[in-house]
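Only one protein chain is missing; all other protein chains are in place.
Think of it as A, B and C in the order they're written, each chain with its own count starting at 1.
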Amino acid sequence: MSISFEGQIPFYQYMDEQSEVVNTLPEWALIDETLVRYYQQMVIARQFDNKAIALQRTGQLGTYASSAGCEAIDVVTASLMKKEDVLVPYYRNHAMQMVRGMKLSEVLLYWGGDERGNSSPAQGEDFPNCVPIATQCLHACGVASAIKIRDQQRATVSMLGDGATSKGDFMEALNVAGVWQLPVVFIINNNQWAISVPRALQSIAPTLAQKALGAGIRGEQVDGNDVIALHQSVEQALIRAREGKGPTLIEAVSYRLSDHTTADDATRYRHPDALKTGWDKEPIKRLRDYLHAQGWWNESNETQWLQHTTTLIQEAVDQYLETSPQPASAMFDYLYAELPLQLKKQREIAIARSDKGVS
Amino acid sequence: MSISFEGQIPFYQYMDEQSEVVNTLPEWALIDETLVRYYQQMVIARQFDNKAIALQRTGQLGTYASSAGCEAIDVVTASLMKKEDVLVPYYRNHAMQMVRGMKLSEVLLYWGGDERGNSSPAQGEDFPNCVPIATQCLHACGVASAIKIRDQQRATVSMLGDGATSKGDFMEALNVAGVWQLPVVFIINNNQWAISVPRALQSIAPTLAQKALGAGIRGEQVDGNDVIALHQSVEQALIRAREGKGPTLIEAVSYRLSDHTTADDATRYRHPDALKTGWDKEPIKRLRDYLHAQGWWNESNETQWLQHTTTLIQEAVDQYLETSPQPASAMFDYLYAELPLQLKKQREIAIARSDKGVS
Amino acid sequence: MSTQQAICMVEAINLALHHAMRNDDDVVLLGEDVGTNGGVFRATIGLKESFGMKRVMDTPLAENMIAGLSIGMAAQGLKPIAEIQFLGFIFPAMEHIICHAARLRNRTRGRLSCPLVIRAPYGGGIHAPEHHSESTEAIFAQIPGLRVVIPSSPQRAYGLLLSAIQNPDPVIFLEPKRIYRSQNQIVEDNGQALPLDTCFTLREGADISLISWGAMIKETLEAADHLADEGIQCEVIDVASMNPLDRETILASVGKTGRCVIIQEAPLSCSVGSEIASLLASEALMDLRAPVARVAGYDTVMPYFRLEDQYMPLTIQIIDAAKRTMEFA
Partner (left out) sequence: MSTQQAICMVEAINLALHHAMRNDDDVVLLGEDVGTNGGVFRATIGLKESFGMKRVMDTPLAENMIAGLSIGMAAQGLKPIAEIQFLGFIFPAMEHIICHAARLRNRTRGRLSCPLVIRAPYGGGIHAPEHHSESTEAIFAQIPGLRVVIPSSPQRAYGLLLSAIQNPDPVIFLEPKRIYRSQNQIVEDNGQALPLDTCFTLREGADISLISWGAMIKETLEAADHLADEGIQCEVIDVASMNPLDRETILASVGKTGRCVIIQEAPLSCSVGSEIASLLASEALMDLRAPVARVAGYDTVMPYFRLEDQYMPLTIQIIDAAKRTMEFA
């Protein structure tokens, strides 16, 4: 017997659950700027979530998928992406969309059931929210292929959940990203749950990052509640991608602090202790304690920022609520570049019906 | 940084390309019985292939997928399976079907375009040939689930090609086999080609066996031209499966000695040198030389066996050619347990048309 | 669950599942969130508790895998009931459904079979996220070897699901989620199965045939009531089985009335409604006293929910179509 392959998965953590530094800090983390910015954006995301859930509860928004617990992953990754990089998100990445410049009112529009929430000018070439699990991973590979074919220096980022790692799309994507050495970074938000199905029922593999080994690509596991570890992994992965050095799979270990969506009731399947443990590790408090300890953030900063955030979000809500729905004709106007005759007729009927107020 | 996972893939070989023993032989290989039987069956498979290709060339058979180059994998695996184990084959496993008791005439019937070639009594609960790539891997997991649900001591074997390892089905199957610890053995016939696409274009992973690591299950690579290595790996995997100790992925490294099928012309994409190297490693000659060296087989055995084989195959061909086609009604009779009215009417029409000799 | 209390469709489905699992050890359940959570619509609630994890399996997240596993199980003689969380997520499973489930019996000349039920909630009207509201029953109805069944009331859901489970062939069982909880009926838990290849005539009438299925039965019956007030007697037919289609009942009804409106939520083109109208064009032309009217969804992508109400066919459209059909000389 000989050994024909050996592989391993590193785990990165710089700041533990008690906000203690456990690793030599990189230079950028020795100054306040980036970390404070991360913190501020994570707070916006968390506040936005609370508001969105409240809107849903009062019938002013559709089913909503909270990002509580993955703010660090989203904020850090989106911050490190360049404008010309391409984000191929799943449905839980509004924090990324926000950091990439999408208006909060546009995010609300999406969750309010309006396709215009997928068409923000700020989204540029980013993909819209992806609901069919894991399919986005292959779109990211397609985008990355185009980038490679055109010899561009851009990276593609595809986000997915732990549940999504069981679906063929993800594994096919890892494989083609490997064999074509595509400029793509896959980031798993391993929040331990796929609706009610716990991580342990998705795979017996001790890490999800090791799925990279099957595809012959680099895989890493990072503490997804630790912005510093995230920054280090994601930044290097993005650089490798842009430099044509191939794809990376990053498993960011987090915890879903909310129900799956507002349509879910996690108390049916999740023990309160598990949730409590999740809150003990959560990214915002962890960073706040660190910033406090460094003297980079204090109560008064906090109060001011919360005020600012509240205003910002309220403005977004107002703008969202004031946005009138699209006309009935919009059901037809974006289906094809040129509307076929049969649909022109159906469009007339839909407009007439709408004009009559029959609906 | 710490290491959160480490994994490796062993490679097994007992008899090298020159038929030299390179590893301590297991006891069973110290006596002639099993090895001679393996040899004899491999010869039948090879002769059968030649005949089938000739039949196709003369318009007496449909497109045919030769097993030249994977006889060792098929013969050893099928020999080690028990009757009550379940084979879930792909389209290149007639050597397995033959070892499991299917008549050669029935195998020909299949490749002659007749569904009865999927319904041999000898197939028992085995699945029919699978043409849609890699789908059989999930059927095998379903069979294995049933076995597990019913607390039976049976193993399921699923065969696939190297190309098939790129398709989601295979990777989803590995994953669920792992998390449910299913009694299934996956065997990749890595014959280096998926029609014209070489192994290197399927995956950048240096071994295909390492795809097991992503699923958290055991993966091994064996010399697929070495019956002894194959026997050792497959036997242990089958025992583990039957004992409820979980699944195994075995990558058997072989070489496709034929065109992909009779519809293919490999000279379009394969250098003759590559094919020559393939022939240098092939399993039948390798075993014959070894048997000769051991004094377990000689020219006269060979001549007799070839004669026997020729007769056997000719009988099968005759029987196949004498089998009249199914009646037109057979298009309807197995679609549903009970034929719906609309189809009863269509069945009448088809029978009438056939009776009129219009076709 | 008391059988004397009126229950809604999703409860009737749950009742049928309990019944089938209690009476046949070979019935097993698998899907995403069907175990501990009892299904996102609670259709499988209580089953894991009653029958254990071995028979009620929370699977990894992969519909292709769910279908493939189910086929393997079915070939071994289990009777798997697979849940696809929403019909919009069934597409990864298409290869297994079309190439294997629908063909296993045929390909093996009956040596193996595939007694499998795939359940999936479908259709619009509950303001769900993207991809959750489409009506794509016609994709399945055209696949030889499959049965496709859609209930329109709690009682029919119970009886049809039991039949689907007992049936030795693969059945796609589509549950119109808009009416999951909109109607309560007394459902006797008596194991009584309903036939899988028969339309249900919900209302007899000599003037015009209204043909529909699933959630649109609600609006169709409303329209029939309204039309009755205006003196038009509608025959209301619930197609229930999309494949095999009970052509005889439809032809008999239109043979009697000579007028027909087909009502569906699905887009118009190449749909089950197309098949019914084409049947009439081929085999009932001389009976038809007016063009076949069709009230259907538009040939568009189902709009995201803020425009959903603009898409859904309305009772008033059925009434208008029926009146126009009646006026035809």
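Methods note: contacts are C-beta pairs under 8 Å (C-beta built on N, C-alpha and C of every residue); 3 or more make two chains touch, one makes a residue touch a chain.
None of the values given here were measured: they were computed from a predicted structure.
Engineer: From the touch rule at the top of the page, work out which displayed chains the omitted chain touches.
Structural biologist: A, B, C
Engineer: I'm checking contacts with the chain that's been left out. Which of B:G69, B:G142, B:G168 or B:P183 qualifies?
Structural biologist: Hidden-chain contact among the options goes to B:G168.
Engineer: Among C:G72, C:G88 or C:G159, which one touches the chain that has been omitted from the display?
Structural biologist: C:G88
Engineer: Any idea which of A:G62, A:G113 or A:P128 touches the chain not displayed?
Structural biologist: Final answer for the missing-chain contact: A:P128.
Engineer: Write the list of chain A residues that the hidden chain touches.
Structural biologist: 86, 88, 115-116, 118-119, 123, 125, 127-128, 131-132, 135, 137-147, 149, 168-169, 172-173, 175-176, 179, 330, 334-337, 340-343
Engineer: Against the chain that's been left off, what residues of chain B make contact? List them.
Structural biologist: These residues of chain B touch the chain that is not shown: 62-63, 91, 112-115, 129, 131-134, 163-164, 166-169, 194-197, 201-203, 263-264, 268-269, 325-326, 328, 330-332, 335, 342-343, 346, 349-350, 353-354, 358-359.
Engineer: In terms of residues, what is the contact footprint of the unshown chain on chain C?
Structural biologist: 64, 88-89, 91-92, 94-95, 98-99, 102-103, 106-107, 130-131, 136, 138-139, 141-142, 144-145, 243, 245, 267, 269-278, 280-283, 285-286, 288, 290-294, 299-301, 304
In this section, only the chains that are shown with their structure count from here on.
Engineer: Going by average Cα coordinates, which chain is farthest removed from chain C?
Structural biologist: When every chain centre is compared against chain C, the largest gap points to B.
Engineer: In whole angstrom, what separates the CA-based centres of chain B and chain C?
Structural biologist: Each chain's C-alpha centroid was found; their separation is 40 Å.
Engineer: Once you find the CA centre of chain A and the CA centre of chain C, what distance in Å lies between them?
Structural biologist: 36
Engineer: CA centre of chain A versus CA centre of chain B: separation in Å?
Structural biologist: 43
Engineer: Give me the residue numbers in chain A that touch at least two other chains, ranges are fine.
Structural biologist: Correct list: 166-169, 201-203.
Engineer: Residues touching two or more other chains, restricted to chain C: which are they?
Structural biologist: Touching at least two other chains: 59-60, 62, 64-65, 92.
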